[in-house]
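Before we start, here is the structure in question, set down as structure tokens.
With one protein chain withheld, the remaining protein chains of the complex are depicted in position.
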Amino acid sequence: MATKKSRIKAKEKKGVTTAKIMAKHEMLSYDEAKRAKKEANFITYMVAKVDGVVVYESSTSQFLSKNPFVSFKFKGENKGKELEFTWIDLKGNKRTDKKKIK
Amino acid sequence: MLLKIVKTTALFTLTTCSLNAGEFNAQAEKDRLALIDYMEAKFEDPLKNRYTFFPYSTDDELENNIEKGLTHEDFGIGNYSFSKQGKFSYDQIKEMPPYEEIVESGEELYNENKALQKCFPDVTIAGDYPYFDEERKEVISLTSAINDCIVASGEKKWNEKKGKMPILQSYFASATTEAEKKVDIKITSAEAAAAYERGKEYYYTQRGYLKLSCATCHVQGTGQRVRNESLSPLLGHTTHFPVFRLKWGKDDVYKGIATLERRMAGCVKDQGQNPPKASSKEMKELLYFMAYMSNGMNVDGPDIRK
Amino acid sequence: MNRRKFLGLGLGLGAAAILTPATLSATNFRETNKSAFEGPKSHTVNDAMTELFGTSTTTDSKEVKLKAPAIAENGAVVPLAISSKLNGSTVAVFQDANPESLVSVYTVPANGIIDYKLRIKMAKTGTVTVVIKEGDKLYSASQLVKVTAGGCGG
Partner (left out) sequence: MKKLYSMAIIAGLALSLSGCTTPNGSKITSLSTAKTDKDKDGVMDISDQCPNTVPGTTVSKDGCKIYTSVLDLNERELCDVKKHGVDQVLATASKYNNIAKEHGVEYKRQGVTTSGYIEAAKEAIAAGKTIVHPKGDKTKKDFTVEYVAQRACKFGIGALVLEAEGKKNWREAVPGDGYKY
């Protein structure tokens, strides 16, 4: 399955980075999949890292909205570094996208 | 008698000659200022002035859901201007709105189309439409201008409500917003003023089997409730189109965005009337009036709604 | 706004790679506590909470800040904002409007701040509950979100 690029915005201010991310995913729940006569599939895990260190981690369910949006904050001098965001879905598709922290 | 006619004619000629471009909008300007006064008075203190402005609203609604002390520019975001209930969702979704990729697609559409680039060398124009074309003697909406351009380039005209039209308009709106431009509608002739007046009459005339006028809900009704809907104000109505509606974009993001004309048709239908076509004279003149009411306000599109 | 000259078609990085998630995760609760997400013990908030945390006993706390709309604009997109000054290790979001109740579980990393925003689906009116685990204790906050259908949209 071709996956689509996640939209990432990350900005550091006074040692706190705020990340806003929209992953592109159908997030078809079991009920929705049944109605659409498709197979259920949704993101089950998301992780974000800076310099290989985990700064965000969540295990997710079918009840995140379609094209799920997440926002989180973490500490550290991170301006100019790359934020690496990865999601994995129920079928095992995986996608990683990167964005420089402003 | 003859003298009287001569006098009248002379006066008329004098009036006509002395009217410069700035004065054809005198009535419209008066209407606009009166509307701002009305809205500001209405939302100055809804609870205190309930008998004047909110005769049907409950205590709970007035005490807990309606903001007070609103001024002109506050009215640019529909019912979120004053309704606390929806504001949290609105703000949250605006943090990363679903239309961002649509704006990019609109830019792509523009960059791929030489004709569009020629017709619209400046894309920060969302606040300048509709305008009155003094040669064609008719109102040109952004939608009709785009279609004129598309047709002149030999392409088939675009759907006026959804698809490429609002996608391209999203780009125009976004560029205009980023350029921090304001709504700037001009009335520079007697014909233009007449078109404005017809649009105004349409807006304030009761229509459809429910016998509602646009104003019933969006002037006098602003801030009141219809079932679970908090009614939005005429003031600022056209500043933020095209609009992404969550219910339209539920399955496909690109279907979420639609033109002002589509929204208008939906609203007129809700009045119980068969709506005028998107490119009809009625619709364009109606939009001309509405846009004039938002003159001077910030262009702030695209936007999101429920 | 920084705009990409990009139509959003998935090309390039990380496309279509199939990997086992285990290599990535510090804690993937879907693997360690699958029964909290799916199956007979996932339907009610209490059951799912027990499957996840071993108990459903929580203390209501003002330290757990949950913001949610009292009336959702659209049940398919209900925004939530969660924040707390607690020194929590795990944050979990539940609701009782869908067939299964667990929505998301966060592992708070070392330099993480509990300040999360997310958008969830709610099939009908229901209560959203956020639980934060600090040490051995669970603190929680809840809010009712009404989901209505139809309407003309103001």
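When the chains are written out, they are named A, B and C in that same order, and each has its own residue count from 1.
Here is the rule we use: a contact is a pair of C-beta atoms (placed from the backbone, for glycine too) under 8 Å apart; a residue touches a chain by one contact, two chains touch by 3 or more.
All values derive from a computational prediction rather than experimental measurement.
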{"item": "Chains in view that touch the one left out, judged over the entire complex", "value": "B"}
{"item": "Contact with the hidden chain (one of B:122, B:155, B:180 or B:201)", "value": "B:201"}
{"item": "Residues of chain B (touch criterion as defined above) contacting the omitted chain", "value": "30-31, 33-35, 37-38, 41, 52-53, 198, 200-201, 204-209, 211, 213, 215-216, 219-220, 269, 272-276, 280-282"}
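Basically, only the chains that are shown with their structure count from here on.
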{"item": "Chain pair with more C-beta contacts, A-C versus B-C", "value": "A-C"}
{"item": "Length of the line joining the C-alpha centres of chain A and chain B, rounded to whole Å", "value": "37"}
{"item": "Distance between the centres, which are taken as Cα means, of chain C and chain A, whole angstrom", "value": "13"}
{"item": "Chain B residues counted as touching two or more neighbouring chains", "value": "95, 100-101, 250"}
{"item": "Where chain C touches two or more other chains, by residue", "value": "6, 8, 76-79, 117, 119"}
{"item": "Chain B to chain C touching residues, read off their complex", "value": "78-79, 83, 85-86, 88-90, 92-93, 95, 100-101, 103-105, 107-108, 111, 174, 178, 226-232, 245-247, 250, 266-267, 270, 305-306"}
{"item": "Residues on chain C engaged by chain A in the complex (per definition of touch)", "value": "6, 8-21, 24-30, 37, 76-79, 95, 98-100, 102-107, 109-113, 115-123"}
{"item": "Contact footprint of chain B on chain C as seen in their complex", "value": "1, 3-8, 67-74, 76-79, 81, 117, 119, 148, 151-154"}
